[in-house]
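I am attaching a structure below and will ask some questions about it afterwards.
Some chains omitted; the rest stay in position.
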Amino acid sequence: MAVRAAVAGASGYAGGEVLRLLLAHPEVEIGALTGNSNAGQKLGGLQPHLLPLADRVLQETTAEVLAGHEVVFLALPHGQSAAVAEQLGPDVLVVDMGADFRLEDAADWERFYGSPHAGTWPYGLPELPGGRAALEGSKRIAVPGCYPTAVSLALFPAYAAGIAENEAVIVAASGTSGAGKAPKPHLLGSEVMGSMSPYGVGGGHRHTPEIVQNLSAAAGERVSVSFTPTLAPMSRGILATCSAKARPGVTAESVRAAYEKALADEPFVYLLPEGRWPATASVHGSNAVHIQVAYDESAGRIIAISAIDNLTKGTAGGAVQSMNIALGFHENTGLSTIGVAP
Amino acid sequence: MAVRAAVAGASGYAGGEVLRLLLAHPEVEIGALTGNSNAGQKLGGLQPHLLPLADRVLQETTAEVLAGHEVVFLALPHGQSAAVAEQLGPDVLVVDMGADFRLEDAADWERFYGSPHAGTWPYGLPELPGGRAALEGSKRIAVPGCYPTAVSLALFPAYAAGIAENEAVIVAASGTSGAGKAPKPHLLGSEVMGSMSPYGVGGGHRHTPEIVQNLSAAAGERVSVSFTPTLAPMSRGILATCSAKARPGVTAESVRAAYEKALADEPFVYLLPEGRWPATASVHGSNAVHIQVAYDESAGRIIAISAIDNLTKGTAGGAVQSMNIALGFHENTGLSTIGVAP
Amino acid sequence: MAVRAAVAGASGYAGGEVLRLLLAHPEVEIGALTGNSNAGQKLGGLQPHLLPLADRVLQETTAEVLAGHEVVFLALPHGQSAAVAEQLGPDVLVVDMGADFRLEDAADWERFYGSPHAGTWPYGLPELPGGRAALEGSKRIAVPGCYPTAVSLALFPAYAAGIAENEAVIVAASGTSGAGKAPKPHLLGSEVMGSMSPYGVGGGHRHTPEIVQNLSAAAGERVSVSFTPTLAPMSRGILATCSAKARPGVTAESVRAAYEKALADEPFVYLLPEGRWPATASVHGSNAVHIQVAYDESAGRIIAISAIDNLTKGTAGGAVQSMNIALGFHENTGLSTIGVAP
């Protein structure tokens, strides 16, 4: 019998994407849909691509509306999840696609988000060492940020294998859906088409401490991270170009071997054959992660590049994958590694 | 037990899309993949988004390779299907995604394609009057062109209801994948991004006689068609803006009623609620057709606009839908009405 | 000695474009820049592409600020120009890039804009019959809408030559900058990239009566117009696909001759050689208009297609061209027919 899932924040991009995936999930029945600013409206006018749900009406995000579901997905603005979550019982699986419960360090949270730390939940990136064990049977899941997903998967094999110095330089390009659906001038089509631009430069992006947390855990020591996100003229996709100084004795072969070992059995992560490089179009709409790695002997650096769909593996797909583990479903139920390309 | 399907022309866009859909089809097992210019290569380097097929090797398109399959999809350049099809037995379902068997009028074929007419097969647009009956049990299917799919679905309700004069004006915008994967200067990203341009103006596009054929069949008399295709800066999608002079006595209500009647029970066609208009993004990667219609009283014209994904409903989705009918599967098996948006 | 020009509404797209052109105009000195919602801000943060003006500070749009200029360009929301214009003396050249003074019929204005009609000014489309004479020495100019510019230039030759029936069907695709800089959800990059969609269908777009006015003037009788605008995934450019039923006796040669005659001496309009079709990329950033025409004998229609840059010839370039005529400068001073491509 299917579990019933509610989605709070169903009118935004993360909410829409989790609904797109749940519609194809054989073990889930879609229950209440909420969205405070659009309560009372039909979903068809807000998410016209979700045709089977066109006549569903959005409700207010209240404890009453969310009651009676085995799973509740939260796609709310940062800082709003805790208040909703505490009204949901301990037996309800709460999957938070916001940032509220990702960071372990309260000081990091306060520095980057400017509010009191709500706590730390099991982290929804099963591919990290120990990742699955933390999620099995859990009733609370903090879905990672989109950049931390792309970057952590690209670099953790190097740190887990001890082949990289504790200093990573990351430049990532993201599609505009990562910035959400709230209209802002710099996100207008007229502004983003034909343009690349950086933001949050110099360590200011809120995903920086989350990346540091993940890489440091893999390395067993604090990894210093220079992270520069850029906005690319596309709707979806993250291409993360990550590099780290290689430790002495590293060779192209040892780099390749480390990645093959770390990623061999992952259902969603694909280490590309040598000579090919990832492209975000190849993972469009899918939960797949395409990764390639090289050793630049001249510069002495390991270069690892990953491509994900920021809304799928980077948000809603990661959420569903983690839900599958938490509820004991097969991990890839309802999820695909097939991109929609070209 | 699943049927085995081969795909001839698996390295192109139509071939890739039919494979994407067949990978999700519960009744089909993917058999031989062929592609003459890429024979011997792995699919992973040619269609990197089709991860589950990455290690499959393309073969030559020969009768031997295609033997032993219940279904063969042909995604070949125009004019090459007949030679392949005649080598396949009468019990094999041959689904031709090329143009070879679409036209009923041999003179039309010769005028637009410049070669002898190969014949006419049952036409894979089930939504047209009599469309499903023609496909049930058939072993040969001619999949419609992408523009004729979008245009015919937008306008046949008006002609079937007798509310439109026999003179249609159509301007359609297509994503670039409709022009195929063979590299040509005018299809370079540098040329198409940021640009709209027409082609085949003045009745010269090869889809014109196919549109005339479909609309005339619905009207019961020859419909004159002015068709102008344009190339839009996007990979996928067709937006067809179609209009026809309204017959005397037509009202906004009678137009709406005609469309509601014609499209009411269609599993893939969605007549949008009044006040909303289709967008190609909403059908991206899906087999859905979004349609809206209006009566412009001042100009005396019925305006019907449809959005499809040219590769899905416009090519490979239409092919799978027709195969489902021919083989007696549920018509929407393996097909979705959910778009990948934003 | 240069004339001094002020720009009211300097932070928007039309204001930015007129400044871009005026910076290259040898007879104009840029004076006051205003923008109510951004008053007090430097232009560098609002129009970062206008580097030479980066340190200019926006002021409030008041009569005092606009005083002392020979020319004032108004780039204000529709309905706000009249109040500003009446505070400017009769010797000041006021160039209104809004809609307020374009329509001759007060009833049309009220139906489409819902406010009292402010009046009618000389119309800034010099290429229309009598267009230049109306502008010479004028102190008030109503700059045409972007769609009416593209459509009127494509179709007036047919109506002026009497070769077209009085019934035109127009489908035009516009880049998103035509919708302005005010952030709205449907104009987000995430929504527009990869998507085509119509709007204002069925005669509802405010540019419809302006198109009717221009074509009817050329024809000497009322022309019925079906106009469907669509939003294309590009920042700039309009491709207008226009057609009209041909009058009896029309031939491909007579159509071509009519266009050659009407457009022969125009400095900015280029009738493409036969066999080539316009593309918006070719006119990007320029004041050029590329036009091609065909006679579709089978459908009995004349197809005329034009490409313009909606912000240049469609707005600010048309404004500067008209200013040049009004002030007695050479018509193409400061304007270019060279596009920025690819």
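In order of appearance the chains are A, B and C, and numbering begins at 1 in each one.
Here is the rule we go by: a contact is a pair of C-beta atoms (placed from the backbone, for glycine too) under 8 Å apart; a residue touches a chain by one contact, two chains touch by 3 or more.
Treat the numbers as computed from the prediction; the structure is a model and nothing was measured.
Trainee: Total copy count of the complex, if 3 are in place?
Mentor: The whole assembly in this structure file has 4 copies of the sequence.
Here is the rule we go by: only the chains that are shown with their structure count from here on.
Trainee: Hey, what angle do you get rotating subunit B onto subunit C on C-alpha, to the nearest 5 degrees?
Mentor: 180
Trainee: Looking at mean CA positions, which chain is nearest the middle of everything shown?
Mentor: B
Trainee: In whole angstrom, how far does the Cα centroid of subunit B sit from the Cα centroid of subunit C?
Mentor: 37
Trainee: Taking each chain's centre as the mean of its CA atoms, how far is subunit A from subunit C in angstrom?
Mentor: Centre separation, subunit A to subunit C: 45 Å.
Trainee: Using the touch rule from the top of the page, what residues of subunit C touch 2 or more other chains?
Mentor: Only 175, 188, 190-191, 193-194, 233-235 qualify.
Trainee: Applying the document's contact rule, which stretches of subunit A touch subunit B when the two form their complex?
Mentor: 13, 16, 20, 23-24, 44-45, 47-52, 54, 177, 181, 193-194, 235-236, 270, 272-273, 276, 279, 281-286, 288, 290, 336-342
Trainee: Give the list of subunit A residues in touch with subunit C in this complex.
Mentor: Touch residues, subunit A against subunit C: 13, 175-177, 179, 181, 183-185, 187-194, 233-235.
Trainee: What residues on subunit B touch subunit C, complex-wise?
Mentor: The touching residues are 167, 169, 171, 173, 175, 188, 190-191, 193-199, 201-203, 208, 224-226, 228, 230, 232-237, 239, 241, 243, 277-282, 284, 292, 294-301, 303, 305, 307, 342.
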